[in-house]
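A protein chain is absent from this complex, but the other protein chains hold their places.
== chain A ==
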(Lines give C-alpha, C1' and ligand atoms only; values in the text may rest on other atoms or scores of the structure.)
Protein backbone atom coordinates (compact mmCIF):
# COMPACT_ATOMS: atom_id res chain seq x y z
CA UNK A 1 0.00 0.00 0.00
CA UNK A 2 1.50 3.32 -0.95
CA UNK A 3 1.22 6.35 1.22
CA UNK A 4 -1.48 8.12 -0.71
CA UNK A 5 -3.74 5.14 -0.90
CA UNK A 6 -6.72 5.14 1.35
CA UNK A 7 -6.44 4.16 4.96
CA UNK A 8 -6.24 0.46 5.82
CA UNK A 9 -9.58 -1.32 5.65
CA UNK A 10 -8.87 -4.80 6.86
CA UNK A 11 -7.08 -6.12 9.92
CA UNK A 12 -4.29 -7.36 7.67
CA UNK A 13 -3.85 -4.03 5.88
CA UNK A 14 -3.65 -2.33 9.25
CA UNK A 15 -1.04 -4.82 10.41
CA UNK A 16 1.09 -4.31 7.28
CA UNK A 17 0.87 -0.54 7.65
CA UNK A 18 1.94 -0.73 11.30
CA UNK A 19 4.84 -3.06 10.50
CA UNK A 20 6.07 -0.72 7.75
CA UNK A 21 5.84 2.39 9.92
CA UNK A 22 7.88 0.77 12.68
CA UNK A 23 10.33 -0.73 10.19
CA UNK A 24 10.89 2.46 8.18
CA UNK A 25 11.83 4.43 11.31
CA UNK A 26 14.35 1.78 12.25
CA UNK A 27 15.83 1.21 8.83
CA UNK A 28 16.41 4.91 8.18
CA UNK A 29 17.77 5.72 11.64
CA UNK A 30 19.87 2.55 11.57
CA UNK A 31 21.31 3.67 8.26
CA UNK A 32 22.16 7.09 9.69
CA UNK A 33 23.87 5.57 12.73
CA UNK A 34 25.77 3.16 10.48
CA UNK A 35 27.38 6.21 8.90
CA UNK A 36 29.47 6.36 12.08
CA UNK A 37 31.19 3.06 11.31
CA UNK A 38 34.89 3.82 11.36
CA UNK A 39 34.33 7.40 12.54
CA UNK A 40 33.38 6.89 16.19
CA UNK A 41 35.15 9.06 18.76
CA UNK A 42 36.84 5.99 20.27
CA UNK A 43 37.12 2.41 19.06
CA UNK A 44 34.77 1.24 21.81
CA UNK A 45 32.13 3.83 20.91
CA UNK A 46 32.55 2.99 17.25
CA UNK A 47 31.60 -0.58 18.12
CA UNK A 48 28.69 0.52 20.29
CA UNK A 49 27.20 2.69 17.53
CA UNK A 50 27.72 -0.02 14.93
CA UNK A 51 25.93 -2.46 17.24
CA UNK A 52 23.01 -0.08 17.74
CA UNK A 53 22.77 0.49 13.99
CA UNK A 54 22.80 -3.26 13.37
CA UNK A 55 20.11 -3.80 15.99
CA UNK A 56 17.84 -1.23 14.36
CA UNK A 57 18.39 -2.53 10.85
CA UNK A 58 17.80 -6.04 12.19
CA UNK A 59 14.49 -4.96 13.73
CA UNK A 60 13.47 -3.37 10.43
CA UNK A 61 14.45 -6.49 8.53
CA UNK A 62 12.27 -8.73 10.72
CA UNK A 63 9.30 -6.37 10.43
CA UNK A 64 9.66 -6.08 6.63
CA UNK A 65 9.95 -9.85 6.28
CA UNK A 66 6.65 -10.32 8.03
CA UNK A 67 5.02 -7.55 5.98
CA UNK A 68 6.31 -9.18 2.78
CA UNK A 69 4.84 -12.50 3.87
CA UNK A 70 1.45 -10.90 4.51
CA UNK A 71 1.45 -8.84 1.34
CA UNK A 72 2.85 -11.59 -0.87
CA UNK A 73 5.89 -9.54 -1.91
CA UNK A 74 9.07 -11.37 -2.85
CA UNK A 75 11.09 -10.41 0.22
CA UNK A 76 12.03 -7.70 2.71
CA UNK A 77 14.33 -6.03 0.17
CA UNK A 78 11.36 -4.81 -1.81
CA UNK A 79 10.49 -2.35 0.95
CA UNK A 80 14.04 -1.20 1.59
CA UNK A 81 15.31 -0.88 -1.97
CA UNK A 82 12.43 -0.42 -4.35
CA UNK A 83 10.26 2.24 -2.79
CA UNK A 84 10.61 5.99 -3.34
CA UNK A 85 10.90 8.55 -0.59
CA UNK A 86 7.22 9.39 -0.85
CA UNK A 87 6.37 5.80 0.12
CA UNK A 88 8.56 5.76 3.19
CA UNK A 89 6.65 6.25 6.42
CA UNK A 90 9.50 7.10 8.77
CA UNK A 91 9.46 10.28 10.82
CA UNK A 92 11.85 13.10 9.92
CA UNK A 93 13.79 12.69 13.18
CA UNK A 94 15.23 9.47 11.72
CA UNK A 95 16.29 10.89 8.36
CA UNK A 96 18.06 14.11 9.42
CA UNK A 97 21.75 14.10 8.46
CA UNK A 98 24.24 12.37 10.71
CA UNK A 99 25.31 15.44 12.66
CA UNK A 100 28.05 15.39 15.29
CA UNK A 101 28.39 12.90 18.12
CA UNK A 102 26.20 14.96 20.47
CA UNK A 103 23.44 15.15 17.86
CA UNK A 104 23.69 11.40 17.31
CA UNK A 105 23.34 10.73 21.02
CA UNK A 106 20.44 13.19 21.45
CA UNK A 107 18.60 11.54 18.55
CA UNK A 108 19.15 7.97 19.75
CA UNK A 109 18.10 9.01 23.24
CA UNK A 110 14.81 10.65 22.18
CA UNK A 111 13.96 7.84 19.78
CA UNK A 112 14.87 5.01 22.18
CA UNK A 113 12.91 6.60 25.01
CA UNK A 114 9.90 6.70 22.72
CA UNK A 115 10.47 3.13 21.48
CA UNK A 116 10.87 1.93 25.05
CA UNK A 117 7.41 3.09 26.14
CA UNK A 118 5.77 2.22 22.83
CA UNK A 119 7.05 -1.38 22.80
CA UNK A 120 6.27 -1.83 26.47
CA UNK A 121 2.61 -0.94 25.82
CA UNK A 122 2.40 -2.80 22.50
CA UNK A 123 3.63 -6.06 24.03
CA UNK A 124 0.60 -5.95 26.36
CA UNK A 125 -2.02 -5.53 23.65
CA UNK A 126 -0.80 -7.05 20.37
CA UNK A 127 -2.55 -10.38 19.83
CA UNK A 128 -0.78 -11.38 16.62
CA UNK A 129 1.75 -13.93 17.88
CA UNK A 130 4.47 -13.33 15.34
CA UNK A 131 4.33 -9.56 15.72
CA UNK A 132 4.27 -9.79 19.50
CA UNK A 133 7.23 -12.16 19.48
CA UNK A 134 9.27 -9.62 17.51
CA UNK A 135 8.30 -6.82 19.84
CA UNK A 136 9.47 -8.79 22.87
CA UNK A 137 12.73 -9.75 21.25
CA UNK A 138 13.50 -6.21 20.08
CA UNK A 139 12.43 -4.65 23.38
CA UNK A 140 15.52 -6.11 25.08
CA UNK A 141 17.80 -4.31 22.65
CA UNK A 142 15.81 -1.07 22.88
CA UNK A 143 16.41 -1.08 26.65
CA UNK A 144 20.11 -1.20 25.94
CA UNK A 145 19.95 1.64 23.38
CA UNK A 146 18.14 3.73 25.97
CA UNK A 147 20.65 2.93 28.69
CA UNK A 148 23.62 3.65 26.45
CA UNK A 149 22.34 6.94 25.07
CA UNK A 150 21.02 8.12 28.45
CA UNK A 151 24.41 7.56 30.09
CA UNK A 152 26.01 9.56 27.29
CA UNK A 153 23.52 12.43 27.64
CA UNK A 154 24.46 12.65 31.33
CA UNK A 155 28.18 12.61 30.60
CA UNK A 156 28.08 15.12 27.75
CA UNK A 157 25.70 17.47 29.57
CA UNK A 158 27.53 17.35 32.88
CA UNK A 159 30.93 17.02 31.23
CA UNK A 160 33.18 19.74 29.84
CA UNK A 161 32.01 23.17 28.79
CA UNK A 162 32.31 22.15 25.16
CA UNK A 163 30.42 18.86 25.50
CA UNK A 164 27.68 20.62 27.49
CA UNK A 165 27.28 23.22 24.79
CA UNK A 166 27.23 20.67 21.98
CA UNK A 167 24.61 18.41 23.52
CA UNK A 168 22.47 21.43 24.46
CA UNK A 169 22.61 22.63 20.86
CA UNK A 170 21.76 19.14 19.67
CA UNK A 171 18.62 18.95 21.80
CA UNK A 172 17.60 22.49 20.82
CA UNK A 173 18.00 21.59 17.16
CA UNK A 174 16.28 18.23 17.17
CA UNK A 175 13.41 19.15 19.46
CA UNK A 176 11.04 20.31 16.71
CA UNK A 177 11.27 16.83 15.18
CA UNK A 178 10.23 15.04 18.37
CA UNK A 179 6.53 15.91 18.09
CA UNK A 180 6.02 13.57 15.13
CA UNK A 181 6.62 10.56 17.32
CA UNK A 182 3.30 11.28 18.98
CA UNK A 183 1.28 12.32 15.90
CA UNK A 184 -1.56 9.93 15.11
CA UNK A 185 -3.32 9.85 11.74
CA UNK A 186 -6.29 7.87 10.44
CA UNK A 187 -4.18 4.83 9.63
CA UNK A 188 -2.95 4.79 13.24
CA UNK A 189 -6.54 5.02 14.47
CA UNK A 190 -7.44 1.91 12.47
CA UNK A 191 -4.41 0.13 13.92
CA UNK A 192 -5.41 1.21 17.44
CA UNK A 193 -8.92 -0.18 16.93
CA UNK A 194 -7.39 -3.49 15.84
CA UNK A 195 -5.08 -3.74 18.86
CA UNK A 196 -2.02 -3.24 16.67
CA UNK A 197 -0.96 0.14 17.97
CA UNK A 198 -1.49 2.25 21.08
CA UNK A 199 -2.68 5.79 21.61
CA UNK A 200 0.67 7.48 22.06
CA UNK A 201 -0.83 10.16 24.31
CA UNK A 202 -1.23 7.37 26.90
CA UNK A 203 2.49 7.39 27.54
CA UNK A 204 3.46 10.90 26.54
CA UNK A 205 3.72 12.01 30.18
CA UNK A 206 5.97 9.10 31.05
CA UNK A 207 8.15 9.88 28.05
CA UNK A 208 8.37 13.56 29.00
CA UNK A 209 9.22 12.72 32.58
CA UNK A 210 12.11 10.45 31.63
CA UNK A 211 13.42 12.97 29.09
CA UNK A 212 13.08 15.97 31.41
CA UNK A 213 14.60 14.12 34.39
CA UNK A 214 17.55 13.05 32.27
CA UNK A 215 18.16 16.52 30.83
CA UNK A 216 17.93 18.10 34.26
CA UNK A 217 20.30 15.54 35.74
CA UNK A 218 22.64 16.36 32.86
CA UNK A 219 22.39 20.08 33.81
CA UNK A 220 20.73 20.86 30.46
CA UNK A 221 17.85 23.21 29.69
CA UNK A 222 14.71 21.42 28.55
CA UNK A 223 13.63 22.89 25.19
CA UNK A 224 10.20 24.52 24.98
CA UNK A 225 7.65 21.68 24.75
CA UNK A 226 5.08 23.99 23.16
CA UNK A 227 7.24 25.15 20.26
CA UNK A 228 6.46 24.55 16.55
CA UNK A 229 6.71 20.90 15.64
CA UNK A 230 7.54 19.45 12.23
CA UNK A 231 4.89 17.03 10.92
CA UNK A 232 3.69 15.11 7.88
CA UNK A 233 6.46 12.55 7.31
CA UNK A 234 4.25 9.54 7.88
CA UNK A 235 2.07 10.81 5.04
CA UNK A 236 5.09 11.05 2.72
CA UNK A 237 6.05 14.71 3.18
CA UNK A 238 9.72 14.25 3.95
CA UNK A 239 12.65 16.59 4.31
CA UNK A 240 15.11 16.93 1.43
CA UNK A 241 17.50 14.59 3.27
CA UNK A 242 15.57 11.36 2.78
CA UNK A 243 15.86 11.36 -1.01
CA UNK A 244 19.63 11.67 -0.82
CA UNK A 245 19.87 8.95 1.78
CA UNK A 246 17.80 6.60 -0.37
CA UNK A 247 19.80 7.42 -3.48
CA UNK A 248 22.90 6.21 -1.70
CA UNK A 249 21.26 3.25 -0.01
CA UNK A 250 19.33 1.98 -3.03
CA UNK A 251 21.49 2.69 -6.05
CA UNK A 252 23.36 -0.62 -6.16
CA UNK A 253 20.26 -2.74 -5.83
CA UNK A 254 18.35 -0.66 -8.35
CA UNK A 255 21.19 -0.64 -10.88
CA UNK A 256 21.77 -4.38 -10.56
CA UNK A 257 18.46 -5.82 -9.38
CA UNK A 258 19.59 -9.43 -9.70
CA UNK A 259 22.98 -8.98 -8.10
CA UNK A 260 23.77 -11.36 -5.27
CA UNK A 261 26.73 -12.32 -3.08
CA UNK A 262 28.66 -15.06 -4.81
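What we mean here is this: contacts are C-beta pairs under 8 Å (C-beta built on N, C-alpha and C of every residue); 3 or more make two chains touch, one makes a residue touch a chain; residues count from 1.
Note that contacts and distances are computed from a predicted model.
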Q: Would you mind picking the UniProt name of the chain not drawn here, from "Electron transfer flavoprotein subunit alpha/FixB family protein", "Response regulator transcription factor", "1,2-phenylacetyl-CoA epoxidase subunit B" or "Peptide ABC transporter permease"?
A: "1,2-phenylacetyl-CoA epoxidase subunit B"
**Q.** Hidden partner chain, touching residue among A:42, A:226 or A:240
**A.** A:42
Q) Of the residues listed, A:75, A:124, A:151 or A:186, which one is in contact with the missing chain? A) A:151
Q: Pick out which of A:34, A:51 or A:250 touches the chain that's been left out of the picture.
A: A:51
Q: Name every residue on chain A in touch with the hidden partner chain.
A: 42-45, 47-48, 51, 144, 147-148, 151, 155
